[in-house]
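Heads up, one of the protein chains got dropped from this complex, but the rest are sitting where they should.
Order of writing sets the chain letters: A and B. Residues in each chain are counted from 1.
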Amino acid sequence: MKLAWLDKLREQNPVVLNISNFVTVQDVANGLNALGASPIMSEEIAETKEMVAISDAIALNLGSFTQTQIAHIKKMGQEANFAHNPIVLDPVAVGAISYRKQTALQLLQDFSVAVIRGNAGEIAALANFSWQAKGIDAGFGDSNVVEMAKVVAKKFHCIILMSGKTDYITDGNRVTAVHNGTKLFAIHVGSGDMLTSIVGAFAAVSKGDYFEAAQTAALVFAAIGELAAKDKCIGPGSFTVNLLDQLFLAESQQISAIADYEEL
Amino acid sequence: MKLAWLDKLREQNPVVLNISNFVTVQDVANGLNALGASPIMSEEIAETKEMVAISDAIALNLGSFTQTQIAHIKKMGQEANFAHNPIVLDPVAVGAISYRKQTALQLLQDFSVAVIRGNAGEIAALANFSWQAKGIDAGFGDSNVVEMAKVVAKKFHCIILMSGKTDYITDGNRVTAVHNGTKLFAIHVGSGDMLTSIVGAFAAVSKGDYFEAAQTAALVFAAIGELAAKDKCIGPGSFTVNLLDQLFLAESQQISAIADYEEL
Partner (left out) sequence: MKLAWLDKLREQNPVVLNISNFVTVQDVANGLNALGASPIMSEEIAETKEMVAISDAIALNLGSFTQTQIAHIKKMGQEANFAHNPIVLDPVAVGAISYRKQTALQLLQDFSVAVIRGNAGEIAALANFSWQAKGIDAGFGDSNVVEMAKVVAKKFHCIILMSGKTDYITDGNRVTAVHNGTKLFAIHVGSGDMLTSIVGAFAAVSKGDYFEAAQTAALVFAAIGELAAKDKCIGPGSFTVNLLDQLFLAESQQISAIADYEEL
């Protein structure tokens, strides 16, 4: 865990270029900005090369893509590979919708990614594991989720960040479990999407160590969520407000003080 | 009124598939999620059949559609009819823009809907009643708005939920008036769109009784708005926060205690 990278991120203000889910884009932009990164969004393929050139990392969210966007995402991924910019992919709902799974698997052939961030159902789908998923939420299945994540990491030669009550980060061999977090993440629609882009921000300052970037991002976000949830009688409205405040205000020492993780 | 359906909704977590207004989509997703439903959004026609298959109800918001989306909406409506999933339609600004009115009327021929949710100006336009509307807000006219709503309900064989200071719900014969609410709904842009999707969530647990679903959704939302507006010196920022909190926290007994409605 490199909590010092949070300070580095706030000094360097890396530019994270996002293909966004229009449902959560405002939250994601505000979350990146609050933490100390510079969000930039693009919808137009004609500006892809320039956008990649001014960016330090790419976050590709597949939460609401259209056919038009697939070509855009492909070009952005390929340009990012060419520029050696790390890519974080969020395969939203690939566990529930086979059209999305096919699209995500095709994109994973078109370019290589540094990190995939998803819930257990989404990660399972990428390796054709049997799994019950309902809508955007992960269901419950029988497989050993950690072993499954390791298989997916090896298959795509990338880091897997599997979100849930406990977050698991693996490169196919090493596994870290982050136990911090709050149930309120589940009732704030943008939580996962925000984490995906924040992984991008940490990847940008990681000098290529994406396992470290993913596990540090997971810990920072989970711990900040825990700090934001401290009030009693809190609901999703005030949690979102507190989350944005804490992304801006929380210091690495505060995170360190409550950090709860283990290497499996 | 079946306030017990709020508990049922929170147990069953129905999936509401939304064609969204991009202006308010984040609020709508958070509102559905806070109440206890599972929101899912889609922008791509190729995944329509699969999306409808995992959904329990459909909310079609015509707040910012493009030509491309019209084909998508038509297909989604027809697939939903085929799957017997209830559809709630929100004909945003059809009272002000004739292009939108023509599109909405065509869609109402392409598939049948369970509920139409709009303000008086929008409902009037669907039956070619003369009405003054300004932008997205309902203006003031001379017609008897309740009789007008009954005519529109009969014309489209559906339930009309006409929002305003008092909400009226009618199937063309029965009429319920819900007097709960707060002036702050009018200064929060996403209020109406949120209600439209929440009607979808109640329709999903109603076993086909859409009049009951619409009136219960109207009462629950109006009463929760009233609870959320209780602070003094509140503006649209803190109201939205409180509204999302109360959608999550409010119990059916609290709503019952302040319920103010009558069958006309």
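Keep in mind that, in the parts below, a contact is a pair of C-beta atoms (placed from the backbone, for glycine too) under 8 Å apart; a residue touches a chain by one contact, two chains touch by 3 or more.
For clarity, every value in this text was computed on a predicted model and none was experimentally measured.
The residue from A:11, A:43, A:110 or A:251 that touches the chain not shown here is A:43.
From the options B:19, B:73 or B:93, the residue with contact to the unseen chain in the full assembly is B:93.
The omitted chain makes contact with just one of the residues B:12, B:112 or B:238: B:238.
Looking at A:5, A:22 or A:168, the residue that reaches the missing chain in the full complex is A:22.
Within the set B:4, B:53, B:83 or B:187, the residue that contacts the chain not displayed is B:187.
By the touch criterion stated above, the residues of subunit B touching the omitted chain are 22-27, 63-67, 93, 96-100, 134-137, 187-190, 233-238, 240-241. Of the residues in subunit A, those that touch the hidden partner chain are 13, 15, 20, 22, 25-26, 29-30, 33-34, 38-44, 46-47, 50-51, 54, 240-249.
The rule is short, and it goes like this: only the chains that are shown with their structure count from here on.
Averaging Cα coordinates per chain places subunit A and subunit B 33 Å apart.
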